[in-house]
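With one protein chain removed, the remaining protein chains of the complex are shown where they sit.
Coming up: subunit A.
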Amino acid sequence: MTIETLPGLPERSDDATASIIKLAILAVGGQGGGVLTDWITAVAERNGYCAQSTSVAGVAQRTGATIYYVEMAPDTGRAPVFALSPSAGDVDIMIAAEMMEAGRSIQRGFCTPDRTVLIASSHRVLAVSEKIVPGDGRADTDRVWQAARDASHKLVCFDMEKLAIENGSVISASLFGALAGSGALPFDRTSFEDTVKASGRGVEASLRAFSAAYDRAVQGDIPAAVDAKTESKGNVSGSSKLMIQWRTLEDRIATLPPPVRAMAELGLRKVVDFQDIAYGAAYLDRLDKAVAMDSADHGFAFSIEAAKYIANAMVYDDIVRVADLKTRSTRETRLRREQGVPDTGIVQVTEYFHPRMEEICGLLPARLGRWMENHPAVFGWFDRRVNKGRRIRTDRLTGFCMLWIVAGLRRWRRGMRRHEVETAHLDDWFTLALAEAKQDYALGVEILKCRRLIKGYSDTYDRGHSKFQRVLSGLPVLRGRGDAADWLRRLRDAALSDEKGDALGGALKTIATL
């Protein structure tokens, strides 16, 4: 949480509206901005103020940005002339029900350091444009937070959404609490609470959220919680025979250069979890190759990235893995936690699968699978029978057992067609990275990172592969250039910025002109 206050500035004498309190609310449609506005006018009237509120919410503004505006002044028996909309540079209290809306209030000039108390919830409601990016399209919250500190006279900022949910309420209640706690309005706590009580619905939960937010706002500046990455790795457990084998792998990790160990440990866990101890050993064998050509001069960057992406490449998403993950006891525990179902509760779970012949073929012995892929007529005949949506109830024994059996195919995985394909691809990529790294270390690192492009299932997976190939197709032009690594990074970023790869196409054209 953040509370920042600048020293008071002299009141401006000419402005006749000094006795009017001007309050604006920026929210996302559906956040209950209307309820909050009603509460604010009600609490003003309860304290002997004249109040006027307006909105341009419109009934169709659904999930878009909405604005509410309230003005109030002590009631002298004569009606003041209030404005119907906020003016830039003329807002005393700005309530933002979401972090980017706080940013928007600053952009629109409703939040100025000479006067505005900014009450902002630090949580994010992601805009669609942020969510549809194949990579990470989320806006930079830190920059908004920094701007909020600079642009406000006083800033009250914490996660009011979380606080509301924890108290079984909605964000309007915690925003109202933060407003009361900020001291920006000259009214006492009781009158705020009485206002909530008088409004009638969901009073108890609203008051709980109000109270929690009030206390947070009053407490003042609390140092931000120390980054809670305590590096707590989960316990490893298993039969004593397996544990002995695991120790030998861990001993190998201990022989790696110190900077590489943490990532290698995580990677190792991931691949062993995916297959078995021997698979872990194969992982470390590959990693050794990276370490062998690496040195402390580069901070072992190549080896660290290799530790990460070799693990990701070795842990491909086949049906066996999906079935395995869906039938674990830890999965049920997490599902219940996320859905808020107590251990004693009953929950019906439907899984949405759509296996295609490609996936089934991947399960076949490598030779048979290859033969099948080379005979489109046969492949198509099976595909027509296989390729359809399947809803599997894993809370029922038939559904669960089916997946459990599929998960059990793990022991034959090494002989499957999919494994053959994935391993070949992995080896090609890794060999390429090793070879390039010897000439241009940074370029080798970037080639490793390109593995990030391969993800998803079916079409998305294919598109990922094709982007991967297209990005690497830039290599012949880049080789030997001093900025080759930087260009490859740009190509990768472009590939991650849109679905179809338009940006990548543009970037490749640029490269061609180099």
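Simple rule for what comes next: contacts are C-beta pairs under 8 Å (C-beta built on N, C-alpha and C of every residue); 3 or more make two chains touch, one makes a residue touch a chain; residues count from 1.
Here, contacts and distances are computed from a predicted model.
One chain of the complex is hidden; its UniProt record names it "Indolepyruvate ferredoxin oxidoreductase subunit alpha", one of "Cytochrome C oxidase subunit I", "Protein ImuB", "Indolepyruvate ferredoxin oxidoreductase subunit alpha" or "Peptide/nickel transport system permease protein".
Contact with the undisplayed chain is limited, among A:L126, A:A254 or A:L514, to A:L126. When the full complex is taken into account, the listed residue touching the unshown chain is A:N312, out of A:N312, A:T423 or A:S466. Across the entire complex, the residue among A:V28, A:A120 or A:A180 in touch with the chain not shown is A:V28. Within the full complex, the residue among A:M100, A:A301, A:V320 or A:M416 touching the omitted chain is A:M100.
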